[in-house]
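Of the protein chains in this complex, all but one are displayed in their positions.
Each chain gets a letter, A and B, in the order it is written, and its residues are counted from 1.
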Amino acid sequence: MAQPETLVLPPKKKRSTKKVVRNWIIAVLLLAMYVWTFSDIGINWSQIFSERTLNNMTRVVPQLFSPEWAVAPDAMRLMGETLAMAYTGTLMAALLAVPFGFFAAKNMFNSRLINTSAKWSLDAIRAFPEIMLALIFVAAIGPSPFAGVLAIAVGSIGMLGKLYSEVIESIDMQVVDSLEANGANKIQILFYGIIPQVIPEFLSYAIYRYEIDVRSSTILGLIGAGGIGMMIQISTMNRNWDEVGMALLIIIIVVTVIDYFSSYLRKRIV
Amino acid sequence: MIEFKDVSLVYPNGTQGLKNINLNIKQGEFVVIVGLSGAGKSTLIRSVNRMVTPTGGELLVDNENILPYKNKKLRELRTKVGMIFQNYNLVKRSTVMKNVIAGRLGHTGTLKSVLNLYSNEDKALAYHNLQRVNISEKVHSRADELSGGQQQRVSIARVLTQQPKVILADEPVASLDPPTSHQVMTYLRKVNKEDNITTIVNLHFIDMAMEYADRIIGMRAGEVVFDGPASTVNESTFEEIYGRKIREEDMVGGEDDEGNA
Partner (left out) sequence: MKGTPSPQQGTFTPNNPPGLRAQQAKWKLTFVFAVVVLVYMFTSWQTNSSLINLWNGLPDVWRMVGELFPPNWGYATETWGRLSETIQMAIIATTVAGILCIPISLMASSNIAPNKWIYNITKQIMNILRTIPDLLLAVIFVGIFGIGAFSGIMALIIFSLGILAKLLAETIEAIDKNPLEAIRASGGNTLQVIVYGVMPQILPQYTSFTLYVFEINVRASLVLGFVGAGGIGQLLQRSISFFQYGRAMMIIIIIFVAVVIIEYISGKIREEIM
């Protein structure tokens, strides 16, 4: 009885034509995408599987894992510069993003034109990688940490402005209304009704953005915008991979510590 | 076919799950284990397919001590001993068919099962078992579209597709309403009789135990405190097993109540 006497297969699954067509379209698109990708991408395989690669491998990798301690003080000073760049840039962005946040918040400006144009500018800024901004600023004002700071300041406005506007849209408007009813003027409402409500979240997001900016400012030096990236660039050119190893080690440690601190602070604030 | 010889189990935290259990369960028996929560019912049942491992004694299945089993031997034992759970334990996002065919996993090579290559016999068996528990029309539905009772029936079909010699059911009706509970117990009883599958069920409803069991085993604090044919059991036996008076909540009601209504 455990085994059926005659084989009765389950009926075929009925799929709607729409679904079948959709699945086929997806499959064809995926296939086309991969064919295009793999037939078109120019990878010089003979260069990758060459003796030179092997030599590089045996030189670079062991050196990376045996950091040169002699450059540790230098690396730490430059990492300090990186942290300073990130701090200055993030703080500037944290302030500059405030008006954007207010303009983009629907409950502050009841005008679609203002809201959407603010939102679009924020989205537009977010589309650009910080290092690309840094490349432009380096070209404009010359290689310097200042170029890096500007890149971070501009680049961070996009995300912070968007997050700020979300915070503002979620505040308790009754407080604002009651202040208004008490005859407070707009500046008073701003400082007594709105800012106290949004400050903790603003601060928390700014700290979070600092985390991100520390990461991105470690590499800005690769194109001349200051910080530990400069040391990496010079060491790579001189093929001193043990120095790169040192820089890498310091980046890993500092970023980990900053992440830890930042999430601790953010938990305390909100 | 299942023999507990002085089986004990101490959990790593020191809790004594089982104390010197001696039992002999025959092929095709329908055994119901009763006892209060924490009495050790689950521990006893889960020892039989080694989801937990007793720390002392011998546990024979088909005359072989299963306690030293590892890896392949263990998986072989588990294909022979199927299990049904209180929460049905289906993959909610998969179809009923996929859930049921998973019963063949122990019999199917890894590569074949990963590539979803089942023989027609396997597919037919799965479908047949869905028909036996009257849910074959849902074969292509997703499991989470089914009611609790339907899901438990699918899980019975899954365990049957495994073609086990033993079925263990750990509180299979604890999450179901009374009429559905009776339906599920009836199906379990039916496949037990038709296929002569040894069935061990944990229950805490005493009326249900008396109605469906051939034999009732009572447990308290990790020990077997009663063991006898269901026909010899009455409420006072339960009061002895439970060590307290029988209460409303120990009864599932259902079919009998409907009769009165």
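In this section, a contact is a pair of C-beta atoms (placed from the backbone, for glycine too) under 8 Å apart; a residue touches a chain by one contact, two chains touch by 3 or more.
All values derive from a computational prediction rather than experimental measurement.
Peer 1: In the complete assembly, which of B:Gln16, B:Asn87 or B:Thr237 touches the absent chain?
Peer 2: B:Asn87
Peer 1: Residues of subunit B in contact with the chain that isn't shown?
Peer 2: 49, 51, 75-79, 82-83, 85, 87-94, 98, 102-103, 105-107, 110, 113-114, 155, 158-159, 162
Peer 1: List the residues of subunit A that touch the chain left out of this view.
Peer 2: 33-34, 36-38, 40-44, 47-48, 52-53, 56-57, 60-61, 64, 80-81, 83-85, 87-89, 91, 107-108, 110, 123-124, 127-129, 131-132, 135-137, 139-141, 144-146, 148-150, 175-184, 186, 189, 191-193, 195-196, 215-216, 218-219, 222-223, 226, 229, 232-233, 236, 239, 241, 244, 248, 251-252, 255-256, 259
We adopt the following convention: only the chains that are shown with their structure count from here on.
Peer 1: Mind checking the centre-to-centre distance between subunit A and subunit B? Centres are C-alpha means, answer in whole Å.
Peer 2: Taking the mean C-alpha position of each chain, the two centres sit 52 Å apart.
Peer 1: Subunit A touches which residues of subunit B in the complex?
Peer 2: These residues of subunit B touch subunit A: 97, 120-121, 123-128, 130-131, 136, 139-140, 160, 163, 194-195.
Peer 1: Subunit B touches which residues of subunit A in the complex?
Peer 2: 1-4, 7-11, 13-14
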